[in-house]
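Take this structure, written in structure tokens, and hold onto it; I'll ask about it next.
A single protein chain has been removed from this complex, and every other one stays in its place.
We just call them A, B and C in the order they show up, numbering each chain from 1.
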């Protein structure tokens, strides 16, 4: 931590800051500049609330030196990447670039079965579908709950696709964990820390979406809640951030891919459906994601988007998915990765 | 809802949209323009997922006409404002502009008692303090839990100040509701819909903070979750939004005050502490809030900010609060409101 | 400047950074931490491109210590504030809070005369009106040019109000400077550095609007372009920033008032018309601005907003202005400032 003093800060104020730093268990080192003085705090500041020093008299600002997360940091695993397996043919963090696809909501038994078959036929590697839905509007469809989980399990049974489904509150975690191969935490729950902890306390991998206004630092700090409870299998997911842009529902920030890979060992998946909000932009952004080095994709596909119960505007059709998957395979190859149908895997 | 067709949309595509609209239980009316055709959907679209129409062939975009909330809308109460009473001397939505003040966290029994006395002496009308803390960093202090609630109750006992404290997960709602005079839902839980529902199902008023990347529409929609469960006493709270600005932790958007009062009957409180993140900016923004017509303030005050367990950087000292309260009283008067010490109330 | 090395940076890499720092004419000081090493650069970094050090091997990030402006900084004037006089009764930076008001565009001779009379009658202290308009759309009305300037001068002649008008390109500066009492640089030209320089090379004060996506640091750096050319009379103006909010055209960031007053000696004016984009939000935000300590206001007023040639949606009527001015007078008094009609000045 670097504490920048105001121009003209007194000796007493500098001493005050040094005392505060020592009270925090850190060492201090003073640097006298031409215009002002800076006090460096030496030691592990990651567990400290650095901002508090800003309240001390004579302080202008405080700058962190160390990123405020540990388990998620790449140094922790000596640059080795975490590999997370949902099934034999759906592995994140390796050469493969798996595609999780399916409808926003599980709409019914027949419907999700049909979706699963279409996903598999198009070349997808996992099935997504919401049984518990966090809806912006209280009057909207909120999902089929446990029945939806059973329908998903039936679809897995038939197709062999592992299932990824959202959990929205701590008390549902155990139930969802029984059915799902991977629990999803949505953007609206990105800082629902009790939910993060609960997901850290169960054995299934977690697809943890970035909050729509989270910085990368805040995102990895929050992921730390899951890791710190003992679950090492966290798949990160960029799904668009909130900006002034109005041609998309969110702005998909693809630079998160190389940045997260630079800082963390966790795999990173891109969701171009929520990341744009418009089906017509999904294929281009999916291709861009793979080229940028993403470790996977999460995509909304619906056999009849105009009649989807939720998120129809951003759901691609099975025909579009099929064509897109062919492109993704070619691009993956061009960046020395692999994105092929399960039936064509070697 | 207005559906804008693409230039050159076919008769068949227009018919398709009309069918979709009717399937939604709405009526359609076609407007043929010089460059393109528009289909208006007539009826109550508030309960509908309008975006889905965007998936229909030939559609360019869909624009909502009605705001997507009902109970929170000002029309619902025929322009009358909701008045919420935490105590005889702390009433939101009337002439009074109450100030909720106190430390970010309940740090200990003596500490919170001291804070309560200082708040009362400075002229505050309610005591805030966190017993359950949602912290960005998993290694930070997470609050004293039920013990903290008991300490708050003791402080109320002595000073008579009603207490406002945060609840972070549905399973704690009943417990917090027993102790608190008003439950706070924080910005990180702004779309934790299960928590909103739980708070809608208990009798105490709710101080519901705006999410840091929520639009006003989304905010009122989410408030609807609480109202729809039967709790009419929701106090809205603007606490800063996430923008590109870096001189503050958040950008306090004061235009939310007149805008929310234009759209909703619910009282609106401003939190200039989180809204700026720096103690030195708090008094100016508190004054601005009262001048803009805010129905109350929520402020972090700490007897020794540099040693606060949480949020010290944005906590003002008792001395600053005292001076600020005098200014607020004068400004309130200038806008025909009232912000005075309990002992000076008529 | 603080250079943070990557964990595991080699001795050679640290030496490389030290060499770079010395090549920049600064001194270096190494701080060896528990997890990583930091190199501090001592000396006046304000004239240096610090970011370049980021390219050196082993560097993780670079953090500036000194703000990158000098003449605009409050230290430069030993905490004294700059006072700028447009006329005897319109002075920025002192006790008075002058209000600049008028239509977006000078629409015609009779029209601007009528506006000037209405501004004066309502209690305004200066007249605004655009003769050269930077319009988002090339097909929109672009202003009356020099004829417009003459109309403004005639309005000044009759009412005694000083005139503030925009200049959009360097080659017009001399002309506008002949007529205007104060040149305005709009948000779209906030980093049109050639225009800033040209305005720095003429004798009239400059009302310099913040860019809609400028940080405070960037804003003061750009103001430095005007100051560095020898013109010390720069009035800063916050007019709303670009954020995700959609209930306003921009988000008026009032914390800019105390922040700019903390960092700079230049007066700061608020424009609640562009800052919100909706006439109905203007009075509340004008009041908030005065309470926050603003040194003046710039407001769009039009006798018939629905027929205004430009910006009608955000123009208040003379009747609304009159009522608002009474409120502003009361609020100014409550913060020990003054905002009264010229005829009532002592």
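FYI, contacts are C-beta pairs under 8 Å (C-beta built on N, C-alpha and C of every residue); 3 or more make two chains touch, one makes a residue touch a chain.
Treat the numbers as computed from the prediction; the structure is a model and nothing was measured.
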item	value
Selected residue (touches chain absent from view) among B:120, B:156, B:242 or B:287	B:242
Which residue of B:23, B:75, B:88 or B:157 touches the chain not shown here	B:75
Residue of A:289, A:325 or A:340 in touch with the missing chain, whole complex considered	A:289
Absent chain, residues of chain B that touch it	2, 4, 7, 29, 31-36, 38, 40, 42-44, 63, 65-66, 75, 242-244, 246
Absent chain, residues of chain C that touch it	20, 23, 46-47, 49, 51-56, 62, 68-69, 134-140, 168-171, 188-189, 191-195, 212-213, 218, 221-222, 224-225, 228, 242, 277-279, 305-313, 315
Sites on chain A contacted by the missing partner chain, in the whole complex	213, 215-217, 241-248, 251-259, 262, 275-276, 280-281, 284-285, 287-293, 327, 330-331, 333-335
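Methods note: only the chains that are shown with their structure count from here on.
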item	value
For chain A and chain B, chains touching each	C
Chain whose average C-alpha position is farthest from chain C's own	A
Chain centre separation in whole Å, for chain B relative to chain A (CA means)	27
Whole-Å separation of chain centres (CA-atom averages), chain A against chain C	39
Centre-of-Cα separation between chain C and chain B, whole angstrom	31
Residues of chain C touching at least two other chains	242-244, 246
